[in-house]
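The structure that follows is given in the form of structure tokens.
Missing here: one protein chain of the complex. Every other protein chain is in place.
Now for chain A:
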Amino acid sequence: MQSIVAKGKDINEAIELGLKLLGTEKEKVSIEIIQTETKGFLGIGAKPAIVKLTKLEAAEAQHDPDKNDVIEQAVSEINMEEVAVLSDFLPEREHEGEHQIGTKEPDALVGKAWVKNGALFCKTSPTHFPTVTIGEKVKLYRNHELVKEKTTIVTENDVYEIKVENEKKDTKWKVWMDEKKLKVFLYVEPGYKITRKLPDIEPSQHIELVVEEYKEVYNTLSYADVMQKLESLQVAHQFIRQEQIVKALEAKEPGTYEIAAGVSAKDGKNGWIELNVDLQSHNGPIANEDGKVDYREIRTIPSVDRGQVIATIHPPVPGQPGVTVTNEPIPPEPAYPVVLQAGRGIMEVDGKIVATESGRPQVKQKGRLVKVSVMPKLTHPGNVDLSSGNIRFTGDVEIFGEVEKNMVVEAKGDIIVHQTVNMASLIASGAIVSYGNIISSEISAGKHNMLVAELGNLLSIIQQNMEKMIGVIRQLLQSPAFKSNDFSRGGLQPLIRILLEKKFQSFPPFVKKYVEMVRNGENDLEDDGWKEIADSLTKLFLSLTNEVISLEWMIQLSQKMKELHKASVSPAEPDSYISIPSALNSRIYCGGDVFVTGKGGCINTKIHADGALKINGIVRGGEVYGGLGAEINETGSERGISTVIAVPRDQKIRINKAMEGTVLKIGNAKYTLKETRHYVSARLDQDDRIVFE
């Protein structure tokens, strides 16, 4: 916007000069008087008149006609006669602060607006128009038209009317019953009336129209309304809580009241088994009261003698029925007794479970079914050697001597060895504990074995590749230039041969390794699935069979592989664990946790633990895997011998001192340490990269 400040002998002259400079007319500018002229005495103390002229933007296209009116008015009011009045008025303004505004002196009201008895008054001055800000719930009408802007200029020439809104809301309420018919609720939202009034406002250059509010609550809910509703819901009288209804009737704020309540049924307790012996075998070393750890006291083995009470059977406790607010009975959940399945060495006498043989008690509970048995124990006082022969036993085995070269100890329960295991095999379905070192031996604890774990791993890699290959074949079948009619004559083999040439060239070695492992371990594999898949893979990728192979056949094979892999990955078995002081050149498989407790640690040893792996000593060479994470004191060596520490992708590896040659494998990601690192804690980030914490 273009504006100019002009000086003149008097206001008129100043305006004329300004208009000339702007090249416009009086109607097309807004005029602000900055200073009126002062005549002075003999020219001393005389001041010129100063005005500021602002060109109105496209005067014909004004957005706000009201405002335009105001300005035009302002311009027309400025004439010579008024100037004299103005100059008289000016000194007054300087003393404004001293003036008592309430005194209705006409001059004091000039340029101000005020409110009296709900009506708006104002008095404009040539230099100032009073402004009014319209508050909430107030409507200001100018000449019967609603003023929409928040703050507006008011003038004497217009007619104003102020309207304030009152509000009224009726009482709202509802009554409902819960699903079980145990409770009835009443929600009430009391009605109210809000009366608003605009108070008188003292004259000021700017006033705000703010209303005063009076809120009166009218809770019109009546006792009869509530009782009628309760009756229609058929609520029995004795369950109604009168005092809550009274509270609701008196409520000033919205709220929910529980106005009737039945009695809920008290459920019975199923029969249960109370153990009379401690059945917990404590895994791994436990710190004593001083916080010290005795690695010899690695485990407490529960045992019972003949005639000892293992557990007491408690009968079920019946529940108590309840009643609904409509006076209907609620039956309690029925309570059932336990069903005892007495296994070997167990007899039930008068609700007591008694051992008829000595050994390790086993209690397994699944729902109401309780299986109890006593695992017999074989104690072998000397060494296992050629004179004792191999030991195979259906219960636990405890050997106080050594297990010597080429000997085998196999147990359906746990195995405990007190001395060294050298070039031998220990196989247990439960746990294995050795107090002597493990040297060049094979140790397996749990349902599966190392072979199944390794084959499962390979199978997963092969299956992933197979899926990719199926994907590529599907992609080809959708390519416009690809013809597939030779599939019906020669099968997929020509295509697979091209795929193996480059795209899947790393694939056949995995298949070859799998097939060889299955062939070598055939006798140890209970599931025929391993061999069937080996035969199919041979046919598909290794031999050049003439049999026509279809895509469907490949998809089915992939599915079979997926299922077998899934079955081979068992969740960690809590009853299977291995605890040994140290291992050298050995292979250790465990369905649960593995603890290597001694300083010696693991040298050139392969460990597979489906549970957690904890090694207090060093791991040098070999490969260790912890299905639920690995915690190791020291890994690798100063000479940088390759030592692999592996965990699944969702687990962590922790090593106090990881030396050169340590390879961390988390899921499919791999990281080789080039120099010694302390307090390593490694995991995968969101992008499957190994990160250190």
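Quick note on the criterion: a residue touches a chain if its C-beta (ideal position, glycine included) is under 8 Å from a C-beta of that chain, and two chains touch if they have at least 3 such contacts; residues count from 1.
In the analysis below, contacts and distances are computed from a predicted model.
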"NADH-quinone oxidoreductase subunit H", "ABC-2 family transporter protein", "Cyclic nucleotide-binding domain-containing protein" or "Anti-sigma factor antagonist" - which is the UniProt name of the missing chain: "Anti-sigma factor antagonist"
Out of A:252, A:483 or A:639, only one touches the absent chain, namely A:483
Among listed residues A:253, A:350 or A:501, the absent chain is touched only by A:501
Given the full complex, what residues of chain A touch the hidden partner chain? 472, 475-476, 479-487, 489-490, 492, 494-495, 497-499, 501-503
